[in-house]
Structures are given as structure tokens and as C-alpha cells.
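Have a look at the structure below, then the notes.
Missing here: one protein chain of the complex. Every other protein chain is in place.
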Amino acid sequence: MNTVQWIGGLLVFLGIPFFLLGTLGLLRFPDVYTRLHALAKADNVGLGLVCIGLGVQSGSVALLLKLILIWVLMLISSATVAGLIARTALARGLRPWGT
Amino acid sequence: MIPETTGPVVLFSLPLAAAIVVFIRPRWSVPVTLGSGGILLATALWVVVAVLRQGPWRQDIGGWTAPLGIGWTVDGLSAALLLLNASVGLAGAVFHAARPAARTPVRDPRFFWPLWLFLWGGLNALFLAADLFNIYVALEFVSIASVGLIGLAGGSAQAAAWRYLLATLLGSTIYLLGVALLYGRYAALDVALLAESVEPELVTVVAAALMTLGLLLKAAVFPLHFWLPAAHGRAPPAVSAVLSAVVIAAAYYLLVRLWFGPFAPLLGPGVATLLGLLGAAAVLWGGLQALLQRHLKMLIAYSTVSQLGYGLLVFPLAAAGAVQLAWTGAVMLVVAHGLAKAALFLAAGAIVLRHGIGRLEALGGDQQGAVVAWVAFAIASASLVGLPPTGGFVGKWWLAQAALATGGYFWLAVLMLGTAFTAGYLWRALQAAMRPGWETEGGFQALSPALGLSALGLALGSAALGLAAPIAARLLDAGSGVVG
Amino acid sequence: MTVYLSLSGVLFLIGLHGFFTARSLLRRLLALNVLTTAVFLLFVVLARLAEPLDPVPHAIVLTGIVVTVSTTAVALALVVRIAGRVRDEDDDAAAGPRGDAG
Partner (left out) sequence: MGVAGVIFDGLLALALVWLAWQATRAADLFHAVVSFIVFGLLMALAWVRLEAPDIALAEAAIGAGATGALLLSALDRLATRDGYHRVLYEPTTAWGFWIPAGGALLGGLTLAAWKLPAPGLGEEVLASLKLSGVDHPVTAVLLNFRALDTLLEIGVLLLAAVTIWSLGRAPSPLVPAMPSPALPALGRLLFPVFVLVAAYLLWRGSHAPGGAFPAGAVLGAGAILMLLAGARPWIRSSEHGPWRWILSLGLAMLLAAAVTGSLSGLAFFEYPRGAAGPMILLLEVAAGLSIALLLFALYLRGEPCEHGYREVGS
């Protein structure tokens, strides 16, 4: 294993806690909005780290770019979907926690 | 000289091409359908003659030979069914074109024609196919087209269409599972190739059981017939005709193809008796139900359940040794039934259209203008009952001979009892014409003579089949897979 | 591969069970789709077991998926129509007496 692969592995490893925290938030937070918050924030960072890590580890620039593209698409869609869910919840009359 | 391999190409491509034209230009529907229908009938006749002259042949698609490529087989069996399909297709199209638009329960007449042609093409593709997966796709094709045509009647017909769709989809899925097993064992999908390599072992038995179950469901064999009466009874007349005559026969055709082809080594007395008993039960149960029906079209629909039962008698009789007689007799009976049943549905459609109501008690009274339809009904009934010299008689005669030759007196009794039932319910229908009927508001609908004539043509065809019995026997023997 | 072979069998059983016990029209359709997927899975497992990898089942399953989505779409359109029959009474009246004249 050379240095590049070590760096990649480290990045992937760094991504894992974000996923864990996001999942923990999903399970433990009190309402839809806070859960969305946990998922949309933490998981996206985790995914970014994993993608970049895998790309670096592969040693191919094209593959790295492809993985980053996947991450960007995921960011866009998760942002939109989170917004949609939150709006629908609001429209259905779910009040945010604590208000 | 055009090579005979052009025949199947025309039979496959023309209906699909015509369907596309009719879909794009609904205004040209009737001329395009009737024109291509005429060509298709002529081509089917030509194929029959070619098979009679030079025996069966096989055609490879795309120049690839079997296990890799797909093939078509044209033999006596497929040629007979192609001809049946073309006759019913053309007669049904004439009927539908001539129907009085006001009383026909077709929601959207523009879509009848593309669906009709698609069904025609799908059935032709099915009768030609020699590849198990190609048969699956063709089966789905036929199912969707049938569902569309049944649903055209709107209202409760759509609920019937839904039941039919579910039953037939389940049937094809079970069939496909069998195909997967066969492929996993023999790496071949071609029927002829499988027939050479199949060995009687567990995988083959399970695959055969699955495929048979799926096809029995599609053929509406008792007790899997629950979906048929509503679907066939409520569809528009021409659709009922093609469904009862050809679509059901198509599933039966596959059963025969498989059991006398790849699965022939498995056809022991046990399996054969089981299938025969199912057939016998269908004959009796369907006959009884038909006797109890109050609506003309439902009576005919139950009769389909009953009549197809005869076809299954081929298995015990063939397993007992009278392969050739049983085979020609059963196939003859199914083809004669197809023509007669289509004639019955078209005649009934014309009569019901004229009266505006389908209950048997209502159909009497003044029959001026429906005479041709009733005559067609009577001739078709004669063929269905099996009066000489009709095709139905010849088929039953051969089956009875096969039963006598093998000492299968039980099957002979079923044959006789079923005939009695058939005579009973058809007599009930014919009797209705003699009695005073109901007055319908607005009087009787004037009908185009083409309605009765299309039914009469089919009925005469079914009767003439009996006169052409020697030719039919020669055709069915031509590479039927059993004798060849 | 044993895992996927078993999976195919279990899915087939679930689909069959669902198909025969479900009352809801839509649920039956879902069960039928599960059933079809199980058959496709068997095909692909067989392709994977073959040496070298067999592309024919892959093509078969691709064809099958498209056929299945077609049948599903037709079935769904029918479900929506028959469920809506109560509302579409006018259309039916225009279509003529049903059952009798059919």
C-alpha cells in the first residue's frame, strides 16, 4: 500500500462517523425537521468523504471525477427532497419540536 | 417462384405493420384491416398447401441456428392453427366493420382495429415460434391485446378484463419459471433441440409441471376456468369469437406442442390420466354450467370450457397407444371447435344486437332479418355437437376410435355424455328462436347482412372441415412431431 | 450463489402467497411483480453459474423487465378504471346495456 492509498483509506474511514451520527440523529431526534437536519447534513458530508476517499484510492483521475459528480448529484437531490419533505410536513400541520 | 419461407414472414409482419398503420391513421382502419386480412387468409392457405406438398419445415431467424438463434417451425399443426386464426380474424373484422354502431358496446371504436390486428399478429407469432422464451413474449403480447379488446366493452367488462389479466399473467410467470429451469439444465430454448436432449429427471419433471400448470390456467381448463365466462361473455362479439376460438386454442396448442415434443418421454399413464381427468371434468362441468345459463353469450362462453376438455383427452388416449388417431382427432376437434365457436359468437352477437338484449327468453318472436344468423347458429351447433358430416363429427369419430382401439371405455363415456350436454344446451338456444320473445322498446335493430354472413362463412367452414377430413388428416400427420 | 438461489425460491413463495391471499387489487399486482422478479433472479443466477458468464439470460431478463412494466402499466390503468366505475356511471350508460348486449 502506498501513500495515496493510505490517504484514500483514511478519508473513507473519516466518513464513517458522519454516517453513524446521521443515523443516530435519525433514530433519536424528536421530530421530522430535526431528523431531516441530521440526515441532510451529516450523511452528505460522510458520502463526500467516502466518495473522495474511494476516488483517491483508485488512483484514476477520471474515476475520482465521476465519484465527485455522483456526490454533487446526491447533494442536489437530497437538498431538494429534504425541502419537499419539510414543506409537506409543514403543510400537513406538523409543528416543529419545541414550538 | 416465391419460396415458401415467405409465407411465415408475411403472416408475422403484415398484421403488425397493418396495426401500426391503423394506429397512426384510424380513418383507414376498415379498408386496411380487411385488405390485409384477405392477404393473410390467402397466405395461410398457401402455407397449408405448402405443408401438404413438401412437408413441414423450419426457418432460422436472422441466419442464426438454434441454440443461439430463434427459429420458426411450420408443420401441419401450426399451419392448421394459422389458418384458423386467419379465418376467424377476417370474419370477426367483417362482423365488426358491419355492426350497427349505435348498439355496440364498444367505448372507443378507434382502438378496436389496432388491437385486433395486434392480437392477430401476436397469435401468428405464437403459432410460428419454436423458442420457449419467444413463446413467452408472444403470450404476453396476446394477453395484453386480449385485455384491451375485452376492456373495450367498458363497464363490467373491464372488471372481467382485470381478472383475465391477473390469471393470464400468473400463468405466464409460472410458465417462465419452467422455462428458466429447462434453460439451466439444457442451455437451450428451442423446442426441437430440447426434444432431442431432454432426459426424464427431476428438473424436467418440475419444469414440465410448471409450464403445464401455467398453460392450463391460460387455456381455462377446469378448475382454472373461473376467469373465462365473464371475460368471454362480456366482450364485444367479434372479440368473444377470437378469444374463444383462437386464444384458448393457442394455449392448448402449446400444451400439445410441449407434451408431444420435449416432454414426450415424461408422458406416462399417470400424467396422461390426470390431464384426461381434468379434461373430462371440464367437459361435464362446463356442459352443466352451459345448460344452466340464461344469457345466450354466457351459454356459449361456458361451452368453451366444456369443449376444450375434449382436447385434453388426447393425452390418455395417446399414452395408451393410439397416438396418431388421438392426435389427429383432438386437433381436428379443437380446430373445428374454433370455427364453430367463432361462428356461434358472431351469430349470437348479431342476434343480440338485433334484439338489444341477451336473455334467452327474450330472443324469440319475429326472426325476419336474423334468419342467416340463426342458420349459421344451427350449422355451427351441428358441428359442435358432432353431427356428420361436420368437422366436429370427424374429430369425435377419430377420438372415439382411439378410445375403442385402446379399450378406454371411460373416455368414450365422457365423449358421449359431453355430446349429450352439448346437444342439450345448444338445443335450448335454438329453441329460443321458435318461442314468442319479448317486445323490445324501439323495435328490432336492422342489421347489415354481413353480420350473419360472416358467421355463416365460419359455420360452413367448420362443417366443410368434415368433408375435407382426408386432407386434414394428411396435414396434421405432416410432421406433427408425433409421427414424424 | 446459494444465497441468491434461495432468495429466488423465497421470493417466489412470498409472491405466490401474496397473490393468493391479498384482497386488494393493487397488492395482488405487487405480489405478481415479486413473483416475476423471482423468476428473473433464477435466470440471472443460472447465467452467473455458467462458465463463461452467459449473456443470453441477461438479454432475456432485460426483455422480461420491459414486458413486465408494460403489463403492470395496463393492469394499473385497469385498476384505476374499475375502481372509478362508481363515478363513471355516465360513461357506462353511454356504452350501452352491459352484460346483456355485450
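The first chain written gets the first letter, and so on, giving A, B and C; residue counts start at 1 in each chain.
By definition in this document, a contact is a pair of C-beta atoms (placed from the backbone, for glycine too) under 8 Å apart; a residue touches a chain by one contact, two chains touch by 3 or more.
Worth saying up front: this structure is predicted, and the values here are computed from it rather than measured.
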{"item": "Partners of the unshown chain among those that are drawn", "value": "A, B, C"}
{"item": "Which of B:Val51, B:Leu123, B:Ala145 or B:Leu255 contacts the chain that the document leaves out", "value": "B:Ala145"}
{"item": "Absent-chain interface as seen on chain A, which is shown", "value": "73, 76-77, 79-80, 83-84, 87-88, 91"}
{"item": "In chain B, positions touching the absent partner", "value": "5-6, 8-9, 12-13, 16-17, 20, 23-27, 59-64, 67-70, 72, 107-108, 111-112, 114-115, 118, 121-122, 125, 133-134, 137-138, 140-141, 144-145, 147-148, 151-152, 158-159, 177, 181, 184-187, 202-203, 205-207, 209-210, 213, 223, 226"}
{"item": "Where the unshown chain meets chain C, residue by residue", "value": "3-27, 30-31, 33-34, 37, 40-42, 44-56, 58-63, 65-67, 69-74, 76-87, 91"}
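Heads up, the rule we're going with is that only the chains that are shown with their structure count from here on.
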{"item": "Where chain A and chain C overlap in contact partners, by chain label", "value": "none"}
{"item": "Chain of greatest Cα-centre distance to chain A", "value": "B"}
{"item": "Where chain A and chain C are represented by their mean Cα positions, the distance between them in whole Å", "value": "35"}
{"item": "Computed distance of Cα centres, chain C from chain B, in Å", "value": "25"}
{"item": "Residue ranges of chain C touching chain B (in the complex, touch as defined)", "value": "12, 19, 25, 28-29, 32, 35-36, 38-39, 42-43, 46, 49-50, 54, 56-57, 60, 63-64, 67, 70-71, 74-75, 78-79, 81-82, 85, 91-92, 95-102"}
{"item": "Contact set on chain B toward chain C in their complex", "value": "68, 103-107, 133, 136-137, 140, 143-144, 147-148, 151, 153-159, 161-162, 165-166, 169-170, 173, 176-177, 180-181, 183-184, 187, 233-236, 295, 297, 352-353, 356-359"}
